[in-house]
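Note that one protein chain is taken out, while the other chains of the complex remain in position.
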Amino acid sequence: MPETPETTGPSISRADVAHLAGLARIDLTEAELDHLAPQLSVIVESVARVREVADEDVPPTSHPLPVTNVFRDDVVRPGLSADEALAAAPSVEQQRFSVPQILGEEA
Amino acid sequence: MISYVEAIEHFEPVIGLEVHVELGTASKMFCGCATTFGAEPNSQVCPTCLGLPGSLPVMNGAAVESAIRIGLALGCDIAGWCRFARKNYFYPDMPKNFQTSQYDEPIAFEGATDVVLADGETVRIEIERAHMEEDTGKSLHVGGATGRIHGASHSLVDYNRAGIPLVEIVTKPVIGPDAQAPEVARAYVAHLRELLLALGVSDVRMEQGSLRCDANVSLRPRSGGPDQPLGTRTETKNVNSLRSVERAVRHEICRQAELLLAGGSVTLETRHWHEDTGVTTPGRSKEQAEDYRYFPEPDLVPVAPSPQWVDHLRQTLPEPPGERRARLAAQWGFSELEMRDTVGAGALELVESTVACGASPQSARKWWLAELSRRARAEGVELADLPVSPQQVAELQGLVDGGRVNDQLARQVLDGVLAGEGSPEQVVTDRGLEVVSDDGALTAAVDQAIADHPDVAAKVRDGKIAASGALIGAVMKQLRGQADAARVRELVLQRLT
Partner (left out) sequence: MSGDLLKLTAADLAERLAAGEVSSVEATQAHLDRIAAVDGDVHAFLLVDTEGALAQAAEIDRRRASGAALHRLAGVPIAVKDVVATKGLPTTAGSRLLEGWVPPYDATLVTRLRGAGLPILGKTNMDEFAMGSSTEHSAFGPSHNPWDLERTPGGSGGGSAAAVAAFEAPLAIGTDTGGSIRQPGAVTGTVGVKPTYGGVSRYGLVALASSLDQAGPVTRTVLDAALLHELIGGCDPLDSTSIDAPMPDLIGSVCNADVRGLRVGVVRELGGEGYQAGVRARFDESVGLLSDAGAEVVEVSCPHFDYALAAYYLILPSEASSNLARFDAMRYGLRILPETGPDGGVPSAEDVMRATRATGFGDEAKRRIILGTYALSSGYYDAYYGSAQKVRTLIAGDFEQAFAQADVLVSPTAPTTAFRLGEKLDDPLAMYLNDVATIPANLAGVPGLSLPSGLADEDGLPAGFQILAPATADDRLYRVGGALETMLVDRWGGLLLDHAPVLAAAREVSA
């Protein structure tokens, strides 16, 4: 059994949830914020126990199998036609995906 | 705004450059789509580079190889094991809303490269890292007055460019060059272009966006001494010509200096360069910067280049540009200035190929730097994009050397070649441009000219040799320029003296 488990993670406030929802580009209603903050706090407190055993000398695993160097030859393969590519687009103009105005990159 | 001289009096500039290079692979970084520039919108896409649900990336081995060669050419260490990461942020030109990039495990790191400035001085630029990533799509902003994002009603996105392999090369802060910082920035980018071209990994066309530069600039007060920390920097995005690199860095130094001297402070931010007005304007402030939430890309396996592979690639590296230039200058007998001009005009490879096709180095240099450079400028194209090959230039020079065309005719032959009429030989034949070398025909023309201009002929007979020019001109006119002027002069003098 691990000793002195530090199981209490920082609980997640309503403001935290609002900030995270901003990062994730999801508008949350007031009711959702009210509901999610305590719910996520409980979940985070529960999953925070991974820290009990995650010692410094344990290497992290990002890929389940230890495979490296999987490459493709530099050969052109047929993809989709522009029509196929655009078929599901909510809006199309000039053979391009039409999207609402983009803010923030250029003044 | 205050002058550059004044800015430099008060502050020491520190620059850093991030260069994005589009690799010249046939297919994209993670899918088999073509990378041809200028194709019909959304015609070079597939589920993977469109980010369709369920699609997966597979690494282009040739792109990885190019990235390693770039790293090696910049004197970098090559990672024994590294991964791609996802850089998460939302943007409509990025189909997955994350960029597959490298984060804390770049394929190449800790290098240095020597850059030669216009005055011959060498500056060592230290390289922090070179990493692999993918390009984004391209947006067309419509409904606004300027085609810019600002004021546009909506945007149209073409994903042909999405997924094209990029290598991002990041320098460490360049502290040394002081007043020369703008020149150093330019020379570094020019040096990278030359190196990448020699490696054959990219066509490095800044005007097409296959080499894009972001310039970081910060200032330190001179009063603070050498150990003070770096000042707050700005990152000027997409400075996309050599000239702009120099101008943008110079402008940013002046702008920041003025701000600081007025008691203000520099904001940590992204700025945009405006080629037309020569100023930068603020973009995204870094305080509001995204939290990119990087994590290792689970859909791609790690890259672990074997030492054998890296060694093999090391052996395929071309001669370093500096050494190559020195060797060619010696071989060709070029002065330092001649060599610098040749490189500056982007004509080194062209001259080299032309010499390889049999032209003398001086004649090759003359063609590419004078006549052809002039025409490229007039056409607004790169020298290398003129529709004439080094082989044809060498052939043309051969015609001049053989006395079959004179300089003036040679230019007409060139017109024909550039107009797509075939090889110089072909043009000479089709246009009937060869000089009249038959002495009988020449002598008849000379006699005719003497008969037409008795006063001039008399003067020449009286010893005013300089007057013979008018007779030579008359002969050339009569023969529509198709004569060797020196031979005509000989014949005129023979007749009259």
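We call the chains A and B, going by the order they appear; numbering starts again at 1 in every chain.
What we mean here is this: a residue touches a chain if its C-beta (ideal position, glycine included) is under 8 Å from a C-beta of that chain, and two chains touch if they have at least 3 such contacts.
Since we're looking at a predicted model, the values are computed, not measured.
**Q** Touching the absent chain in the whole complex: find that residue among B:Gly38, B:Gly54 or B:Gly402.
**A** Of all options in B:Gly38, B:Gly54 or B:Gly402, contact with the hidden chain holds for B:Gly54.
**Q** Just one of B:Thr36, B:Ser153 or B:Thr429 touches the chain that is missing; which is it?
**A** From the options B:Thr36, B:Ser153 or B:Thr429, the contact with the absent chain belongs to B:Ser153.
**Q** Determine and list the chain A residues touching the chain excluded from the picture.
**A** So the residues of chain A touching the unseen chain are 9, 12, 16-17, 20-21, 23-29, 32, 36, 39-40, 42-44, 46-55, 58-65, 67, 70, 72, 80, 84-85, 87-91, 97, 99-104.
**Q** Which chain B residues touch the hidden chain?
**A** On the side of chain B, residues 47, 50-59, 86, 88, 90, 92, 95-98, 153, 155, 157, 291, 293-295, 298-301 touch the unshown chain.
To be clear about the criterion, only the chains that are shown with their structure count from here on.
**Q** Can you name the residues of chain B that touch chain A in the complex?
**A** That would be residues 25-27, 31-34, 40-47, 49-50, 58-64, 81, 83, 90-92, 139-143, 148-150, 152-159, 272, 281-284, 290-291, 293, 295-296, 298, 300-305 of chain B.
**Q** Help me check something: in the complex, which residues belonging to chain A touch chain B?
**A** Residues 23, 25, 62-63, 67-82, 85-86, 93-107.
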